[in-house]
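Our next item is chain A:
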Amino acid sequence: MIGLAIDSVLALGIVWMALQTVRSDSLFQAMLMFIVFGLLMSLAWARLHAPDLALAEAAIGAGITGALLLVTWRRLQVHGPDDSNGPRLMTRWLALPIACASALLVIIIGWTALQLPAVPGTAGELTLQRLEDIGVSNPVTGVLLGFRAYDTLMEMAVLLAAWLGARAVATEFRPGVLPGPAHAEVPLVGALLSLVVPISILVAVYLLQAGGSAPGGAFQGGAVLAAGGVLLCLTGRLEAAAQASALERVGVILGLAVFSLTGLIVMATGGPMLALPGVWAIYLVETALLLSIALTLVLLFAAAPGLRRAP
Partner candidate 1 sequence: MSFGWQALPLHIILVSVVTAILIFALGEQRQHTRTLLNLAGALLKLLLILIMLLAIQAGATFEFRLPLLPGLDLLLHADRLTMLFATLSALLWLVTTVYAIGYLEQSPNRARFFGFFSLCVAATMGVASAGNLFTFFIFYELLTLATWPLVVHRGTPEAFAAGRLYLAYTLAGGVLLLIGLVWLHTLAGAGDFIIDGSLAPIAAGNENALRGVFVLLMLGFGVKAALLPLHSWLPRAMVAPAPVSALLHAVAVVKAGAFGLVRLVQDVFGFELAASLGLTDLLAWMAAATIIYGSVLALKQNDLKRRLAYSTVSQVSYIALGVATGSVLATVGGLVHLVNQGLTKITLFFCAGNYAEAYGIHKVEELDGLGERMPVTSVCFTLGALGMIGVPPLAGFITKWHLGAGAITAGAPWVIAVLVASTLLNAAYFLPIVQRIWFRPLPEEMAQRHDRLGRIRRAALITPTVFVAVASLGAGLLAGIPGSPLFWVVRLVGVEGP
Partner candidate 2 sequence: MATPLQTPLQTHSTMTSEALVAVIFLPLLGACAAVMPGRFPARLGIVAGLLPLPGLLVAVTLAVWHDGPAWLELGGWAAPLGIRLFVDPLAVLMLWMVAIIGGIAAAHAWFDFPPGTGTGQKFWPLWLLLISAMNALFLSADLFNLYVCLELVTLTAIPLIALAGSKTAIRASMRYLLLALLASLLYLLGVALLYNATGTLDLYLVSDGLGAAPPMVVTTALALISLGLLLKGAVFPLHIWLPQAHASAPGPVSAVLSALVVKTAIYLLYRLWLWSVPATVAAEGALTLLAVLGAGALLYGGVLALLQERLKLVIAYSTVAQLGYLLLILPMASSSAWPIAWQGGTYQLLSHGLAKAAMFLAAANILHGLGSDRLSDLQRLDQRQPLSLFALAMAGVSIMGLPPSGGFLAKWLLLEATWRSGQWWLLAVLVAGSLLAAAYVFRILAATLRRDDPTEARPAAETRSIPAAQTACALLLALLALAAGFAAAPLLEFIEAGTPGTWSSP
C-alpha cells in the first residue's frame, strides 16, 4: 500500500511538474520546473529498477540539460530584449482543440499501453540469455556495446552532428556569452572547484570501469566529466574560442573514429563488422566514447566552436 502511495506521489509530482513547465507564466520558472521534473524522473528510474537510467537522467537529463537551458536563457536575456514574459500562448481558439486532441491522444496511448500483453521471447530476454557471449555482466552495457553496438555508434555520430551544427550556426564569438568571470573572485568558488573537478574525474573513471558489471558506463561517466567541464565554464575558468584546437577536434571525433576503426579492423581480419574482440576492446572503445562525450557536451554547453583557458 505504501509502495503504491510512493508511486502515486512520485507520479503526481512528475505530472504536476510537466504541467507547470507548460503552464507557468515565466519562462524561468518553467525551466526550474523542468529541472525538478528531471530530478523526479531520476527517482522514477530508481523506483523502476533502472539505476543506469537514473544515473544518466541525473547527469544528462537534469544536470547538463538544466545547465544548458539556464545558461541559454541567460544569454537570451543579456543579448536581446526580454520577451520571456511576452505572450506565452498562441491564439486561444486553437489552444482548446489542441488540448482536446492531446487529451484524446493521452487516453489512446494509455489505453493501448494497458492492453499490451507480455510477449515471450523478446529481444531483451535473448539478451539476458546470451550475455556471457559479450563478456560483461551489466546487460545494458552488453546491449549498448555488444548486441546493439551499431546504435551506439550512430548515436555518437548524432552527438558529433550536434556539435557540428552548433558550430555551423555560431557565426561569431560574442564575449560575455558565458556567465562572467566575476565568480572567480569569490573565494568559495575556487575551493569548490578544486574539490568538485577532481571528484568529477574520479567519478567518471569509476562509472566507466563499473559499467561492465554494475550500472554506469561511458555515457554516464562522460556526462559526469562534462559536468566538471561545465563548472569550469560557469566559473569562468574556461571560455569560448572562435576556433577549435586540433586537440579538441581529435577529441570530438575520437569516440566515433575509434569505434568505427575497431569495427572495421575486426571485419578486415575476418570477423563480423562491429564485433568487439573481447572485453579489453569494449573498454578501449568506452574510454574513447567517454572522452568524446564529455568534450562534446562541454563544447555544446559553451555553444562555441572551441574552448580556451581564461587568461
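How these were chosen: all candidates are chains of the complex that A comes from, given by their letters.
Heads up, the rule we're going with is that a residue touches a chain if its C-beta (ideal position, glycine included) is under 8 Å from a C-beta of that chain, and two chains touch if they have at least 3 such contacts; residues count from 1.
The structure presented is a predicted model; accordingly, all values stated were derived computationally and were not measured.
One chain among 1 or 2 touches chain A in this complex, and its number is 2. The part of chain A that touches candidate 2 in the complex is made up of residues 108-109, 111-113, 115-117, 119-127, 130, 146-151, 154-155, 157-158, 160-162, 164-165, 167-169, 171, 244, 246, 249-250, 252-253, 256-257, 260-261, 263-264, 267, 270-276.
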